[in-house]
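A single protein chain has been omitted from the complex, and every remaining protein chain is retained in its original position.
Letters are used for the chains, namely A and B, taken in the order the chains are written, and counting of residues starts over at 1 for each.
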Amino acid sequence: MLDKQMDNLIEKTPKKTNQISVFSKRKRTFAITFFGIFALFAVSAIVANYNILSGFESIPKAFAWMAGNFIPDKKALSRLPNILAKLFETALLAVAVTASAAICAFFFSLLGTKTTKAPPLVSRAARIAASFFRNVPNVVWAILLLFSFGQNILTGFFALFFATFGMLVRMFIETIDEVSSSCVEALHATGANSIQIILQGIVPSSLPEIVSWVLYMIEYNIRDSTLIGILTATGIGYLFDLYYKRMDYGSASLVVICIVILVITIELLSNKIRKVIM
Amino acid sequence: MRDLSFTAPTPVSLDFNKCMRKTKSGKIKTAVKSKSRSAIRFTIFALLGLAACGFLTFDYKDIELSKALAGTWNNAKALFGQPRLNHSSLPGALNALYMTISLGTLSTIFGAVVAFFGALLCAKNIANPVAANIVKSLVAFIRAVPTILWVLIFTIAAGLGSVAAVIGLTFHSAGYLVKAYAESIEEMDSGTIEALKASGANFWQIVLQAILPSSISRMAAWTFLRFEINFINALAVGAAAGAGGIGFDLYMAGNHYFDLRELGFITYIVVAAVILLEMLSTKIKAKVA
Partner (left out) sequence: MPILEFQNVSKVYGNTTKALTNVSFSVNEGEFVSIIGPSGSGKSTILRCINRLVDTTQGSIIFDGHDINNANKKEIRQVRKKTGMIFQHYNLVDRLSVIENVLHGRLGYKSTLSGAIGRYTEQEKEQAFQILAKLGLTEQAYKRCDELSGGQKQRVGIARSLMQEPRLILCDEPIASLDPSSSKIIMDYLSTINKNMKITCICNLHQVDVAMRYAKRIIGITSGQIVYDGPPEELTKSKIYDIYQSNEGGLITDVR
């Protein structure tokens, strides 16, 4: 009996592979990958007209220049109140955008997730809409909105809103499908209806992850609002661009320092919140 | 009501009254008070409060919202509904697209190389804690500066063009990937490293024989994800810093020619590229993993 089982076992083990051939195969894959990446690098450098040498040279040059010129001076400090006001506005904008996008995205993700068993057509439509908003870059939204809204805070608001909405729908759907699907199945089995399932199953089980994603998007939006600000001439981005173009690098550097402090503060704060809520 | 009585197979205490918690009005409580529940509630209320505060204090400059929204809707219809190239040619637009892809590729490769060494210095399971803290703070600083600002700063030193764009994008790319790679390394089985250390392997042998093979697929997945982000960033930088590529074409179409249809056409090219890159990276990810 035991012998027979042993025979079975031996039969089932794959035929002895040659150790050396495994190693040489790994070496070959490694060589191919390495060569592929190098080729990709070369082609990209030619297409982008990128000069490797001047690239490396520019780094120490840039830091030397920064050490000499990119330091807040007296004039910059006198602008601090103005900078802080714009920074505060940008932070509030990021929170307002993310919070309102999250509320809309949550309803959309309920349609898009498998767990709620929404009609396939509706759920498909929700996902396609979200993917549309996610894949159209926020630069395009910003330029489009500029036509009708002009240099207004709402230009920045909507440009960030559309992209945030698209991203959050995708993240929420993934989160709900991953975290809530098992308890949702059980609630379906008790005879609960959709609204009960959402509030008693999906919300309590996925809320921590959802809040964590929202915090992440706030961080992301603060950084992105600088870019949008430069494009649409609003907020802290505009202020930086203004000083930068006037070659008032002292003030520009103060703007950067303020942004860095804000972003790091928010990152530390959200990490702390994440630790408690998870 | 149906009889719910049954004899438990193992003896249990049936005295549950002393375990019941009641509210002041004598009702039985059901929820548990936990730190996480109240923290979630607090966070949500704080965010909603800040959002409301923002909406109330923003300077809207007497904008007519309904008019602006209607205008945007009409513009969006023209943009997405009647795409047409007027000021540039299709080959020109495609060339610009390749340029943007190349900027993304270069900064991803540079970023990955820098990040690999950075991650070795700060992954908890192999690094020295002092070096790890230094690298981590440096990365936090680099990530906190928006990409566009890195590019603009480097533009002063290297001049407007692909060098400033690539180096600026690389900074953020490396910062992001250091964190991601370090997590990939930290996820690996600690026993493997211990076993190799016990057999007398040195640091680079451990890196090449244990860390690289076991975390390369996860690192590759992160790298492709970052490539998608870098493409979008290269586009944004092209538009906002004038660093060239299809982003600059977007900027010209919108803010210079005021041509919605051209903007629409270029947008479609970009969206198609984003979707293609996403499909490509999912495919490569599936192959690597």
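In the analysis below, a residue touches a chain if its C-beta (ideal position, glycine included) is under 8 Å from a C-beta of that chain, and two chains touch if they have at least 3 such contacts.
Because the structure is a prediction, the values reported are computed rather than measured.
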Touching the absent chain when the full complex is considered, from A:43, A:64, A:199 or A:268: A:199
Residue of A:186, A:247 or A:261 in touch with the missing chain, whole complex considered: A:186
Missing-chain contacts mapped onto chain B: 1-10, 12-16, 19-21, 27-32, 34, 36-37
Residues of chain A in contact with the chain not shown: 1, 4-5, 8, 182-183, 185-193, 195-196, 198-201, 204-205, 207-208
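Just so we're on the same page, only the chains that are shown with their structure count from here on.
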Whole-Å separation of chain centres (CA-atom averages), chain A against chain B: 3
Touching residues (chain side chain B, partner chain A) in the complex: 35-36, 39-40, 43-44, 47-48, 50-51, 53-55, 57-61, 63, 65, 67-69, 71-72, 75-76, 79, 98-99, 101-103, 105-106, 109, 140-141, 143-149, 152-154, 156-158, 161-164, 166-167, 232, 235-236, 239-241, 247, 250-251, 253-255, 258, 260, 263, 267, 270-271, 274-275
Interface residues, chain A side, partner chain B - complex: 37, 40-41, 43-45, 47-51, 54-55, 58-59, 61-62, 65-66, 70, 89, 92-93, 95-96, 98-100, 135-140, 143-150, 152-154, 157-158, 207-208, 211, 214-215, 218, 223-224, 226-227, 230-231, 237, 240, 244, 249, 256, 259-260, 263-264, 267, 273, 276-278
